[in-house]
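The structure that follows is given in the form of structure tokens.
One protein chain is absent from this view; the other protein chains keep their places.
This part shows subunit A:
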Amino acid sequence: MISGAEIVIRCLQEEKVDCVFGYPGGSVLHIYDALFKQDEVKHVLVRHEQAAVHAADAYSRSSQRVGVALVTSGPGVTNTVTGIATAYMDSIPMVVLCGQVPTQYIGQDAFQECDTVGITRPCVKHNFLVKDVKDLAVTIKKAFHIASTGRPGPVVVDIPKDITAQLCEFDYPKTIQMRSYNPVVKGHLGQIKKAVQLLQEAKRPIIYTGGGVILSDAAQKLTELAHKLNFPVTNTLMGLGGYPATDRQFVGMLGMHGTFEANNAMHYADVILAVGARFDDRVIGNPEHFGSEKRRVIHIDIDPSSISKRVKVDVPIVGNVADVLDELLKLMDAGFKTDPEVADWWRQIDEWRGRDSLRYKQAEHIMPQYVIEKLYEVTGGDAFVTSDVGQHQMFAAQYYKFDKPRRWINSGGLGTMGVGLPYGMGVLMANPEAQVACVTGEGSIQMCIQELSTCKQYGLPIKIINLNNGMLGMVRQWQEMFYSKRYSQSYVTSLPDFVKLAESYGHVGMRIEKPEDVEPALRKAFTEHKNDLVFMDFIIDPGANVFPMVAAGKGLTEMILAEDL
């Protein structure tokens, strides 16, 4: 017989979890004691529980393993909510273990008590309150199973302190069967055949792919399929890296800040092959405008509720993206032939490409786009790039050409500022040898800046690319364009001296103010300071805006281009 706390740790070992991110407190003391007595499962002590969950989330995004966070009851749990919701919106498999007050105190407003199951319910794939130590192991098994299968997502396990003290036999189930949970994996063959037919009829096709390709590890199959079809490919923000950005068939990201060619190709396509993407509001713009073109849509997604939610779908295929693409490729072998008119479509796309919608003017100040281009060059296009949320995120998405999946780590769905630095920690714990750049701004970075301390403790050499314009750039851009330049609360005063701040934590700080210093500084950071965290404070053009832009409520083709202004 072993204690509930030891059972928790044994479960993590059985799941081959090598690292958890967490913060101790009263109700998890037994678990931390069990953690202390072993060394298979490492623990990263963060400085705020929100960062623990973000780091676990990025650990998962960058490795396809389930990220794990461990926090105490009450405020420990409430601090995780932003991180859990972030992972939920982007379908990231994660298990969050939370301490709870002892069973007999639940509901009595005990010290550090909160209704964990109630608070997290709307932003988890599922959650559990363990009521009996005999259920503990099987509940944790279920949590890992649910988090990582079907459409992945975060699962919370709430464990009262008395349960972690009670003794029980440890028996970890090898597999789990749940009558209420059986996600579909294989696509319907008849539907896949219909898709093959439709792909042959397409004259103006587009392959539109999202995060599902990355979650399903289907990037290679997608590339094979796209090459076989010779159709243009566009990625959503979450889908970047799912198809090589340097490939000739790639037309760039689409949506609110998508390229001219991607948005036009998406809008005017007669057949859309949507793969692991969900036609969200930032992608299709105004749904009525998008619906004004006649087209047929094939939609591959593991989640039936994503299909025909915002756009009517003609050929729905519910299944795991990798499995469905496999079937699709098999069926395409016998006499498959695409329409010759696709060549005309390519001519049209090349004409749109000729607008060069990502062109920008160099200025006296450093342009943020230029920093990302240099970052791409200096890292050989092979870095893991984490980002926060705002203009810098869009610049990174537009100008860093991701050729591999799981290299672009950002909060797409929830749009959570502050994720960048803890994301970098999670990436490095999962990929210790990786080059990691955290592209951020002076607004976002301050939302989790306390993690500079964690990075020092564990020697995590993140390169922080702070695109500092002294403004909440994206807010300022909207205020400039849609609120007659009334810059309400978008100006950040009293910024710290980031160089000194980094140095005070024992890191390297750099301040870069001239365009000609950008590349040398980056080179220095990634070579000489390879093993240091380097905080690079780039003082950028405060007026730089993100283009193209589809304003809220506008159609996908009604883009504002930099040249229009």
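One rule holds in what follows: a contact is a pair of C-beta atoms (placed from the backbone, for glycine too) under 8 Å apart; a residue touches a chain by one contact, two chains touch by 3 or more; residues count from 1.
Criterion: contacts and distances are computed from a predicted model.
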item: Chain not present in the shown complex, as UniProt names it (candidates "Acetolactate synthase small subunit", "ABC transporter permease", "Cell envelope biogenesis protein TolA" or "Acyl carrier protein"); value: "Acetolactate synthase small subunit"
item: Which residue of A:P75, A:P102 or A:P304 touches the chain not shown here; value: A:P304
item: Sole contact to the chain not displayed, among A:A85, A:V130 or A:I146; value: A:I146
item: Among A:I2, A:L29 or A:V117, the residue in touch with the chain that has been omitted; value: A:V117
item: Touch list for subunit A against the chain that is not drawn; value: 117-118, 121-122, 125-126, 129, 146, 151, 178-181, 303-305, 308-309
